[in-house]
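Right, I'll just put the structure down here and ask away after.
Note that one protein chain is taken out, while the other chains of the complex remain in position.
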Amino acid sequence: MSSTLTKPTTPATHDHALKPEKSNLGLMRPDHSKNVIIDWLTTVDHKKIGIMYGAMALFFLLVGGLEALIIRAQLIVPENDLVSAERYNQLFTMHGTTMIFLAIMPLNAAFFNFLVPLQIGARDVAFPRINSFSLWAFVAGALVLNFSWLMQAFGELGWFTASGPTAGMKDFVPAMGWFGYAPITERQFTGVGTDFWIMGLQILGIASLSASMNFIATIINMRAPGMKMMRLPVFTWMTLVVSLLIVFAFPAITIALGQLMFDRVFDTSFFQVAQGGQPILWQHLFWIFGHPEVYILVLPAMGIVSEVLPTFSKKPLFGYSIVVFSGAVIGFLGFAVWSHHMFTTGLGKVATAAFSLLTMAIAVPTGVKIFNWIGTLWGGRVRFDAPMIFSVGFIWMFMMGGFSGIMHSAAPADAQQQDSYFVIAHFHYVAIGGILLASISGIYFWLPKILGKMWAGKLSTWVAILSTIGLNVTFFPMHFLGLIGMPRRTHTYLSGFGWEGYNMICSIGAFILGFSVLLFVVDIILLMTKGKPAGNDPWNARTLEWATTSPPRSYNFARTPIIPARDALWEHKHGAENRKITFVDEGSHGIHMPSQSWMPFIASFGFVPLGLGLCLMQAGVAYMGYVTIGGLAIIALGVTLWAIEGPGGFHLHPKEDEI
Amino acid sequence: MSDDAHNNDSHHNLMVNNKKLLMWLFLGSDCMFFGTMISTHLIYRKLYPESFDPTSLFSLELTSFSTFILLMSSFLMALAVSAMHKSDIKSFRRNTLGVIFFGLIFLGCQVFEFTEFVHEGLTLNSGTFGSTFFMLTGTHGVHVAIGVFWLTCMYFYSYTGKMDPHESAIDVEVAGLYWHFVDIVWIIIFTVIYLIEFIK
Partner (left out) sequence: MSETLSTSHADHSGEEQKYHAFINLALVLAAITGIELVLVYLPINGTFIFATLVSLSLFKFFSVIAWFMHLLYDKLILTLAFGTGLSIASGTVVALMFIMDRGFVDFEAISAF
């Protein structure tokens, strides 16, 4: 066990007496390692994996934020020349891609990983090694995608020029928007930036897919006795819905990216117009993935809010069944509305009307949830601790994003709004006002459980005030900016259109927002350095994860709990006698723990040569095709050895009085 | 935990093996994967029916033969799984070898067919038809190849003595599910790429 993070309140009962054993391969398993690095690289513990996802997500949140601040600095005055047009294109492309795939999705994954097994009363996920694989595949994907910045630097310094398939192209960083519309993504029009984008997203897709299948199996199969589906915390339900969305939506973009890659590498005709390709097909395939993707981003946030509001209102969630059902309906309907991103492409009257109506329909279950959240607050004994402030902020700010969304759903109105700053206003309200505020709420809520320390001071109030002001000052004017005609994705604008005032306000707001995120980071550092021990249940909460120590022990629960009701911990603390949590008598054979393993790390390491090899090959570097194939071989080898080594495992014997 | 002993303790859950559930989820995902590719092919055939006439190139006899081979390999796979459940390792080995053999015949037919097409001028670069045809059948072929590799590993593993029929029955079943899926995708591909073109 790593000693820096987990400081259990009772002395360790297990660790150093155990020795690692050999796997079926005849190699020593990396269990019980005293080396911190090996321990974290080979861990299959969902809690440690969650922490690593979270740390990376917060890092990339700052990277994406920096890209945004440069964008806003460029736009603060007309005809600015802080960055060139090409650099600007790269910045907004990477800002979007980073925020969506490298910040929000792993942040959601961090919450899923840490919380779901605890919330269902399990010891770990169904497939611990696949969990580790997902994490390291994510790291590989992030590396491949951001390697492009390094290449761009080399290009600027004159140390590298593209040759071969992309000779003459100077854009090494993706520059075609986070949605990569064909045909600009073809080889004739963009350089290896597009290839980095393709490979990065493919690898990240594999990471997401494997993690999701793991979570579905976990939630369906690994629940503690008595934890019926309708007793699950809403956050776990949302994890299930989101995982199903990922499983069924990601293949569409996998194929679209594959087809694009074939166009660029093998000169096929999927999207190349002169050869009969239809670029509109890219838009369809991308948005068939892309729309479910935005629900993948937001539903976990709704799950977090559905946990925080009841806790700080001291009331159960109003209309639990309806909230769960609405979440499922939103997920399902999310597959049927993709062409609302394409209203101005000339789909024809019938298709446009159909997608317009279906999009309006999605507002219904969303609205239902909002009413239920308000109903939760109503009549409750509300405490405005930090998590609560942000969750309440979510309700209002997300709703504003929803209003502009409904405006988009009317296709005639959308004809004016499409590709203007109005759209930017809409999705930033739902993304920042919705997802970010809810995620910050979740971090304020659960970080004491994760790190075992409580928040120090009242900086959270400042984070809340400044982020809300920043959000609104930056993005509210953009509604008007869009309606008076400023188009998206333009690196500068002329004066005289009436856009100057709005842009300056937006840019000032962006820096206020950036400052609030900085304060948030400071607050986290304060917790880590000055925080007092949090105790098991600092918020007097309702769900199972708060029954464990802070941080939880490696095995989560010493004895498997038997769950009598929804909000099991609350019932245990304040409910009737027959609604107390009891425990399964597991006899004396101890707790079975999964073994740690190198194989997931090795297998996902292969993604790095796979991705970089292909991109460098496109840039004309010699022998890179072999590197790509080598990467594939490493992945295949890693997976085969993984299958043969077997799951292994060892037993722990916690003390009688532990939870 | 991923071993069966723990799953059998969880009598309150849905009593489905974790690995099996995972494989069915993966197959559901793979439906979307192949569905998107099939969709692309059908769209381009709808848009440009006159662009290419594959009836002179396609040998329906050969492709029907390879389809039949794959179907029969699926049958042998079901027998192999059944054998493992009955702890009959010898029968398992025989049937698995049969699946591998038939799988290799199928791959051989595909390679032969592709080489013929390339000689006759249909390549990856032959417009939309060449692109969609080779990507779809090629991806399917890669799936078959991975299946053959998987089953070969399993075949040799059965000789190491580490394969306990009770514990490994689920692994064989999961491999079987993958193999059957690869077969049924081919049934769809055969109809949608080959058979459709011959209707006047």
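We call the chains A and B, going by the order they appear; numbering starts again at 1 in every chain.
By definition in this document, a residue touches a chain if its C-beta (ideal position, glycine included) is under 8 Å from a C-beta of that chain, and two chains touch if they have at least 3 such contacts.
From a predicted model like this one, the values you see are computed outputs, not experimental measurements.
Chemist: Looking beyond the chains shown, say which of A:M176, A:I288 or A:L652 touches the absent one.
Modeler: A:I288
Chemist: Write down which of B:L27, B:L124 or B:C153 is the residue touching the left-out chain.
Modeler: Considering the complete complex, B:L27 is the one touching the chain left out.
Chemist: Specify the residue from the set A:F335, A:F398 or A:F475 that touches the hidden chain.
Modeler: For the chain that is not drawn, the touching residue is A:F335.
Chemist: Using the touch definition from the top, which of B:F52, B:F106 or B:F133 touches the missing chain?
Modeler: Only one of B:F52, B:F106 or B:F133 touches the chain omitted from view, namely B:F52.
Chemist: In terms of residues, what is the contact footprint of the unshown chain on chain B?
Modeler: These residues of chain B touch the chain that is not shown: 4, 7-8, 14-17, 20-21, 24-25, 27-32, 34-36, 38-39, 42-43, 46-48, 51-52, 60-61, 64, 67-68, 71-72, 74-75, 77-79, 82, 85-87, 127-129, 166-167, 169-170, 173, 176-177, 180-181, 183-184, 187-188, 190-191, 195-196, 198-200.
Chemist: Just checking the interface: what residues of chain A touch the absent partner chain?
Modeler: 216, 220, 244, 247-248, 252, 269, 273-276, 278, 280-281, 284, 288, 335-336, 339, 346-348, 351
What we mean here is this: only the chains that are shown with their structure count from here on.
Chemist: Calculate how many whole Å lie between the centre of chain A and the centre of chain B, each centre taken as the average of the chain's C-alpha atoms.
Modeler: 33
Chemist: In the complex formed with chain B, which residues of chain A make contact?
Modeler: Those residues of chain A that touch chain B are 24, 123-124, 126-129, 209, 213-214, 216-217, 220-228, 247-252, 254-256, 258-259, 262, 266-270, 275-278, 281, 285, 288, 592-594, 640, 643-644, 647, 649.
Chemist: Quick check: in the complex, which residue numbers of chain B touch chain A?
Modeler: My answer: residues 1-3, 5-7, 10-14, 16, 18, 21-22, 25-26, 28-30, 32-33, 35-37, 40, 43-44, 47-48, 51, 124-125, 127-128, 130-132, 135, 153, 157, 162.
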